[in-house]
Every structure is written in C-alpha cells, then in structure tokens.
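Coming up: chain A.
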Amino acid sequence: MTQDTPPPLAQAIQDQPADVVDPATSEVKMRARDVSIYYGTKKAIDAVSVDVFTEYVTAFIGPSGCGKSTFLRALNRMNDTIPSARVEGTIELDGEDIYASGMDVVQLRARVGMVFQKPNPFPKSIYENIAYGPRIHGLAEGKDELDAIVEKSLRRAGLWEEVKDRLQDSGTALSGGQQQRLCIARAIAVDPEVILMDEPCSALDPIATAKIEELIGDLRGRYAIVIVTHSMQQAARVSQRTAFFHLGHLVEYGHTEDIFTNPREQRTQDYITGRYG
Partner candidate 1 sequence: SGSPGSTGGDSRDAIRAVGSSTVYPFARRVSEVFTSEYPDFASPVIESTGTGGGISLFCSGIGPSTPDIAHASRRMKDSEFADCQANGVTDIAEIQVGMDGIAIASAKGGITMDLTPEQLYRALAANPYGEAQTTNTWNDVDPSLPNLPILVYGPPTTSGTRDAFEELIMLAGCESNAAFAATEEADEDAYETTCTELRSDGKYVDQGEQDNLIVQKIEGNENAIGVFGYSYLEENADRLQGLHINGVEPTYDNIASFAYPGARPLYIYVKKEHIGIIPGLQEFLSTWVASWGEDGVLAQIGLVTNRGDVMAAQTSAVTDLPSLTAQDLQ
Partner candidate 2 sequence: MSPVIPLLLALGLGLAGWLVARARAWTFKRAAPHGRIAALPQYHAWYAALWIAVPLLLFFLLWDYVSGQLIMAHVLASPEAAALPQSGLRRDTILNEAFSIASGTSNRVLNEESVALAEPFRQAVSRYQLIGIAIGLVIAGAAAAWAFLRLKPDFAARTKVERLVLAALLLASLVAILTTLGIFVTLVFETVRFFGMISPIDFLFGTHWNPDPMGNAANPDPSRYGAIPLFWGTLFIGAIIAMIVAIPLGMMSAIYLTQYARPATRKWIKPALEVLAGVPTVVYGYFAALTVAPAIRDMALAIGVSNPSSESALAAGLVMGVMIIPFVSSMADDSIAAVPQAMRDGSLAMGATANETIRRVLVPAALPGIVGGVMLAVSRAIGETMIVVMAASTAATLSANPLDSMTTVTVQIVALLTGEGSFDHPATLAAFALGFVLFLVTLALNFIALRVVKRFREAYE
C-alpha cells in the first residue's frame, strides 16, 4: 500500500468544512429512550436510546437487517402502517411524546418529514408533487402563495434551475437523482422540523449521490436531519453524529469523527474495517 492512499473514512471526515466538524452545542430535537420495536413477536430493535439534534446530521449505519429503517420509521410513526409493528419506550419531539394517545399523527408527519430509499414521486406533475403537502395542510392561500412555496422548495432542493421550465411534466419522468431531490423538495414544502432519510442515495448513481450529499450539507443548518446509509463513507462525509446498529442493538453512538477513527467497541471497529457486511 502506498502512502498517498489515505485511510478512506478519516479522509472523508477531514473533507467536511471545518466549522461543522464540532458544532456548538445544539438543542435536542428528538429524544428516544429505551425504544424497542417488535414485528409481531420478533424484536427488531432492542432498547435503543438516541438523541437527534437540530442543525446536526445524524447517520444510522450498520449491516443489512440490523433495524436502521425500522428505528427511523418509528421517529415519525410511519411504522403505524405496518399492522404487526409495535413500539415500546418513549420517543419525544420537542419534549412531547409522539406515541401519546393525544398525538395527531398527521400533524406529526408534517413536522417530521421523510425521504425514502427509492425515490417515490407521485405520478403527477412536478408542480403537483410539491404543492400536494401545502394544499392538504392549507399552507397557502391562493395560487400565488402556492407558486411561491413550490419555487422556494425546489430551489432549496437545488432542482429549480433544472425543472423550472417543465413544472407540468410528470414527476416520474425525471431522472433518479432528480426524482430524489423532488422528494426532498416535497418534504421541505410543508416546512418540517426534522427530515428523515432512509438510504436516500442507494438507488442513485455516483453523480446524483454527490448532489444529494451536497444538498444535505446545505439543508443541515435549517432542519434536524437523520440519514440511514449502508455506506460508511457516506456517513463519514455527511454526518456529525453517527449511530452504529447491529442486530437490533445500538452498539455505539457519538460524534462521527470518534466513531470512525476511534471506536470504543470491537464490533464497530470490525464493521468499519470491513471484516463483515
């Protein structure tokens, strides 16, 4: 091995802009305590406690099937759609238990947006894709306001320039990377506080991936972002906090830098050096 090939993960972290590597203390946006999640009788997540901070990107990594997606979906109660799924423990958003009986799930999901692994634009026009959320939540009065929201969201998602002339085209006619950005724009349009992303780049090519990663960097200051990824490199590149899951357990959680350069646990070490996975 020659000297000019640096250890990849450390390199990726060093590539992050200096000011974000150790950000000033930031407030806790979501707090999960002793969360266990079952599918029927099968425990997919076992007593996990994690904090999600505003202005940070938190990455969940771990081998396939370890429960990253399951945990992520618990954060905006998308698990409710799986009949067999059951959540124990508490998850709070701004100190409010999201599994409390009084919680309005619809409103929760508007506050905690989500972007999925496979881009899933609605088979409607680009405009309608973005306008849908504001419309059902009544966020805009009149067409002008709606237009403004659509433009702002697309701009933030870095898609405006590419699509501004064809807002009436179907969202499904875009390329994969564009679709994923459209989905991010759609999530932004309802002004969420947290954005959850489940392997948002795994269906994308490297160039589109780079664009999304850049976008995540841009969005970071505004929202609390949680990203699931199976690429350690990606976690290292975009996140400031990393949680490493294994077989439903949270093995280690901390500053991304520490996790990748100085893991406390042997399992973490084995995983990031590629002994398995």
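Criterion applied: all candidates are chains of the complex that A comes from, given by their letters.
In the analysis below, contacts are C-beta pairs under 8 Å (C-beta built on N, C-alpha and C of every residue); 3 or more make two chains touch, one makes a residue touch a chain; residues count from 1.
The structure displayed is predicted, hence computed values, not measured ones.
Among the candidates 1 or 2, the one that touches chain A within this complex is 2.
Here chain A touches candidate 2 in the complex through residues 104, 136-139, 141, going by the rule given at the top.
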